[in-house]
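Missing here is one protein chain; the remaining ones are kept as they sit in the complex.
Moving on, here comes chain A:
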Amino acid sequence: MTDSILREYTQRCAKAEKETEKLAACLQALSEGGVANTENTEAVDKELLDLLNENRKLKYRIGILKKSIERQRENAGTASFGNSKNSCNVLGHLENLFTSAIKSAYPSVTNVLAQLQVSKHADYQCNDAMALAKTLKKNPREVGDNILKNVAPSPLISKLELSGPGFINITLSQNFMKQQVTNIVLNGVTPPPTTPLRVVVDFSSPNIAKEMHVGHLRSTIIGDSISRLMEFLGHDVLRLNHLGDWGTQFGMLIAHLEDRFPDFASKPPPISDLQTFYKESKKRFDEDEEFKKRAYQAVVKLQAHEPVHIKGWQEICEISKREFSKVYERLQVKIVDRGESFYQSRMEDVVKILNGGGMLEEDEGRKVMFAEGADIPLTIVKSDGGFTYDTSDMACIKHRIVEEKADWLVYVTDAGQAQHFKSLFACAKRAGIYDAKKTRIDHVTFGVVLGEDRKKFKTRSGDTVRLVDLLDEGLQRSEEKLREKERDKVLTPEEFTKAKNAVAYGCIKYADLSHDRSRDYVFSFDRMLDFRGNTAAYLLYALTRIRSIARTACVSREEIVTEAQKQPIELEHEKEWKLARALLKLPDVLVKITEDLCLHTLCEYLFEVSAVFTEFYDNCYCVEKNSEGKIVKINLNRLMLCEATAMVMEKCFAILGIDTVEKM
């Protein structure tokens, strides 16, 4: 018995000895750094192999990551700024840079977006260290220092400095700024890099047979300017006029048409004043029971596509559209008519879908649709089976998303419709038509237009102001103003007409756009035609002054461009630098507008540029003359700056939809 135990022990011992030897050998190998040399190890350790493999992969990954970083750095440096198609949004870029810096300095802090301010000591400053230090319970200067160290190098920045309790001062790179300003002269004003989207902008949208009034004016001006901005940014924009061309009002109009012009089907009715015609029929509708009945029958027949009624409807629409297009032409607004009638069959479809999806509820004979986030339900089918605005808007939103394949929908209407659209979007979401992740929708609202008495804008007689009359008055007032300034004595008759038109329409548009759209605004020709302050009159004039500088010096645009090709614009004088910085702010301003669609920011910017330019012009001679008024020196570098300024201002005007003139 002992023998066998002994044998067992001996065996175990021998085994243990062998194991020890092996381990000793491994240790030896390890101490000599020979881990990789596994071929000689008799039994290859699986764990070791796995680790070696993992090590190889990690090394590979480091390589990939390093290259990615390098590439992104390059991208940040050159790709988006060096090209001629896009300009750099400086502030946006810096904010990204600092956001990343904060993230890498304090990975645990989430949801921090760096915000930069304009600095008195440098160009911009970052104050985020203060707030961050508070949450982290750390010394702000230390935090600031840490953020500063984590800012990735960028060609935009020449210097970063920690100052005070923890501010970071950012000085922009001279070279970068010079290059960017020069690019404006060489390539024109280019948009910041943008991913192109399909955008549908719904604006203006008057009702057939009714007159356009100042409310439509606001929608038209704002919608047009938003569209122009989007187009400039490179989006694919569809401007839509959602005409009210399918309402019950057509019943009475057609009935009235039958009485007034019995042969309307063969001969186009000579209706010159559709509004009067409308009022007449409305009066009969309200007073005459028999007429009312006929009006209802006419609606039914129209919706059944009875040829005669359709013809009448078409005639009325035509007259109306002709009137509208005159206004659009004057305002230089392009828009595609697509009225509610367009959606007739789609309304039927959408009702079927909603009904089939069990999304409609009975409510006193009506079919309504509720949705989370909709304060009031949409009425999809009326108790008489008819459709409503809600129905057509539902069909319309579906058409725009599904058939027009829009990535972004913009509705420009007065603020009174906010609740309707809120419900519409909520229901569209519920119906699976709209997905906020895929489609962006903005309801761009605006306040009402007030008269100088701060009451709703009316004529003296209390009627709503007809748009055409308003525009006519604008022209007249503009002419008076220009004559008062004796411009008629300086300008040729053509130049004078051009200036008159530019000022008239420009002032009306600018007055509208330069106010925060969500507020009500006071309509005053006196104020908008003032040649001082933030008005189109002033700004257009300022622009002509800038344009005249090179003209007086007899330097053509070609000469300026040639000069810019030779060398970038120098920014030695403090005011030159300031002007350059102001000019390069445009991309940031535009990016911001794409977020809130508030165009007054652009007007403020335009005004700022003109002010900064004045400062520059007062301090820096562009053209020196002697006492006899003869030119003795032309500073080409500054003429380039003037050119860049003029181009930036013209681009702003173009986005605002305002014509500029050479002389005024």
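Criterion: a contact is a pair of C-beta atoms (placed from the backbone, for glycine too) under 8 Å apart; a residue touches a chain by one contact, two chains touch by 3 or more; residues count from 1.
Going forward, contacts and distances are computed from a predicted model.
Asker: The chain that is not shown, which UniProt protein name from "Proteasome alpha-type subunits domain-containing protein", "Phospholysine phosphohistidine inorganic pyrophosphate phosphatase", "Probable glutamine--tRNA ligase" or "Protoheme IX farnesyltransferase, mitochondrial" does it carry?
Answerer: Not shown, but named in UniProt as "Probable glutamine--tRNA ligase".
Asker: Among the options A:18, A:61, A:134 or A:633, which residue touches the chain absent from this view?
Answerer: A:61
Asker: Which candidate, A:46, A:120, A:137 or A:438, sits in contact with the chain we can't see?
Answerer: A:438
Asker: Kindly note down the residues of chain A that lie in touch with the hidden chain.
Answerer: Touch set of chain A with respect to the missing chain: 56-58, 60-61, 63-65, 67-68, 72, 435, 437-438.
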